[in-house]
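Below is one structure. I have some questions about it.
The complex appears here without one of its protein chains, the remainder shown in place.
And now, chain A:
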Amino acid sequence: MARSTPVKKALRSLTWLLVIVAGLTAINGGAVLWNHASWAPKLALDLEGGTQIILSPVVANGASAPSSQQLEQAVAIIRQRIDASGVSEAEINTQGSQNVVVSIPGIPDQATIDRIESSAKLEFRPVLVSEQAPTSAVGTPSATPTPGASDTPLPSTPSTSPTNASDLAWVTPALQKQFNDFSCDKVDAAGTNVADPKKPLITCDDTSTYKYILGPVEVAGETISDATNGQVTNSQGASTGKWAVNIVFNAKGTKQFAEVTTRLDALTGVRNQFAIVLDGRIISAPTTNAVITDGKPQITGSFTQASSKTLADQLKFGALPIGFKVESKDIISATLGSSQLQSGLLAGLIGLILVVLYSLLQYRTLGLLTVASLVVAAVITYLVVVLLSWREGYRLSLAGVAGLIVAIGITADSFIVYFERIRDELRDGRPLESAVEAGWKRAIRTIVASDTVNFLAAAILFIVAVGNVKGFALTLGLTTIVDLVVVALFTHPMLQIIARRPFFAEGHRFSGLDPKALGAIYRGRATFRDPVNVSASKKASVSREVQKRQTIAERKAAELESQGASTSSKSPKGKDS
């Protein structure tokens, strides 16, 4: 038997499916072999437990404890930061009146903890004084202050009221002395990260080579509307390989930034410099070469790709209103017992068996194809879940498991839509092979349209939502795509092939595709009675009369209509569409 085109196409589709499954398996296998990934999907907090990190706020001496509003804000920001690093289904809430509890599945690394706990408070301050910091290698500071001198308190309020943040009047004798005594290894202890924004600040750069006196905050991090990371390009537009964080200010920040750069541009020496302070440390202090009016400065420093991404994420979601430190880090057990997962899987199994029984009842042998398709869908879904949990930190929660079980129904619907279309074509008197092709043309349109709607829901929720909803969106999107892949690359090609088997092609009673059972009546030599005409006639009680009295033109039109109904959905009469 020569292979006809549909069979060739079918085999090609099946080959593609095999390539996809083999590819996914190979990637996972490689990950297991070389990257310590696992064949089992990672489980979420509710099923596997994880690590509970209790963060307590760091407040400046004498400052009041953080308000509940600030804590809520901190929870929201931490959640966004965690979400930006992957879908982990973390749980973040407040505990007591002070602490924030972050529960993360698995054991987080230091980078994850840094991402969570650092406040990421960005400030722009003008430089007033800078000098090389004594390094520990130099030994004892040369100018040891005489104890007697510090007995008399030095004036700590400016003698003249400073006119702007760059005014040297900020540098009072007391501040100057403090600056002289300041050692860069004491930056963290000095509480520079919780400094008063309205006062000058003494701090160091992040390599501790220079120490600075900075003016009050000119532009605060809250005015940042967006931040991205990217490579620095030189004047020719070529990449220099250095990483930077690009900031976009909002209108207020843009205006403030323009004013400051205008003033600093006119100044000389160190006072021309602008310090970018992150959590109390200067990450860079560039000189002001031009007035920046577009509100889009670029921060360079000693960034790597990962550190620039982290900072950009932190700046984008805003600084934490309060700084935190890790109070405790404990392993917690699963909130749901393993019995919950087992019951869930049992429920899934029962559901699946019921679906199989119903399919067999409804579609006879064809129901087996539904079962096989569901198995293929399950295999692909499993491989993708494992892959996502390795690459994206995706974790399966009990809600996720329930979502996947529910997807059985939605996936099976594609087969039902398809099979019903084929039956419709058989009822119209087509032989099976062409009924499969015609039915497919119509069914795939419907399946693509309805899956598009589902996928749209998933994609938008994935982009917009945070927390648990994000994980759900990923599950929904995943099952929608798997549905489409399976119906196009497995169910249809398989049906194309089995439609040639005599069992189906001749419409065996148990094939589920028996034309006689479907109401198509054989009239001899591949001609069936045309049931569409009959359908119209029986529709209304009066139409039998109508049919009798049909004019030739009307009868022709009715015939045309029925042909149109059985060839393809591309009807030239698009009046109503």
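In this section, a contact is a pair of C-beta atoms (placed from the backbone, for glycine too) under 8 Å apart; a residue touches a chain by one contact, two chains touch by 3 or more; residues count from 1.
Here is the rule we go by: contacts and distances are computed from a predicted model.
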Omitted chain (choose from "Electron transfer flavoprotein subunit alpha/FixB family protein", "Aspartate carbamoyltransferase", "Sulfur carrier protein ThiS" or "Protein-export membrane protein SecF") - UniProt protein name: "Protein-export membrane protein SecF"
Touch with the omitted chain, as defined above, among A:I247, A:V270, A:I408 or A:V487: A:I408
Listed residues A:A37, A:A195, A:L432 or A:L476, member touching the removed chain: A:L476
Full-complex contact with the absent chain, from A:V291, A:V417 or A:I481: A:V417
Residue touching the undisplayed chain, where the options are A:A457, A:I481 or A:I497: A:A457
Residue of A:A37, A:I92, A:L315 or A:A499 in touch with the missing chain, whole complex considered: A:I92
Residues of chain A in contact with the chain not shown: 46, 71-72, 75-76, 79-80, 91-96, 336-337, 339-340, 343-344, 346-348, 350-352, 354-355, 358-359, 361-362, 397-399, 402-403, 405-406, 408-410, 412-413, 416-417, 420, 423-424, 427, 442, 445-446, 449-454, 456-458, 460-461, 463-469, 472, 476, 517-519, 531-532, 534-536, 538-540, 542-543, 545-546, 549, 553-554, 557-558, 560-561, 564-565, 569, 571, 573-577
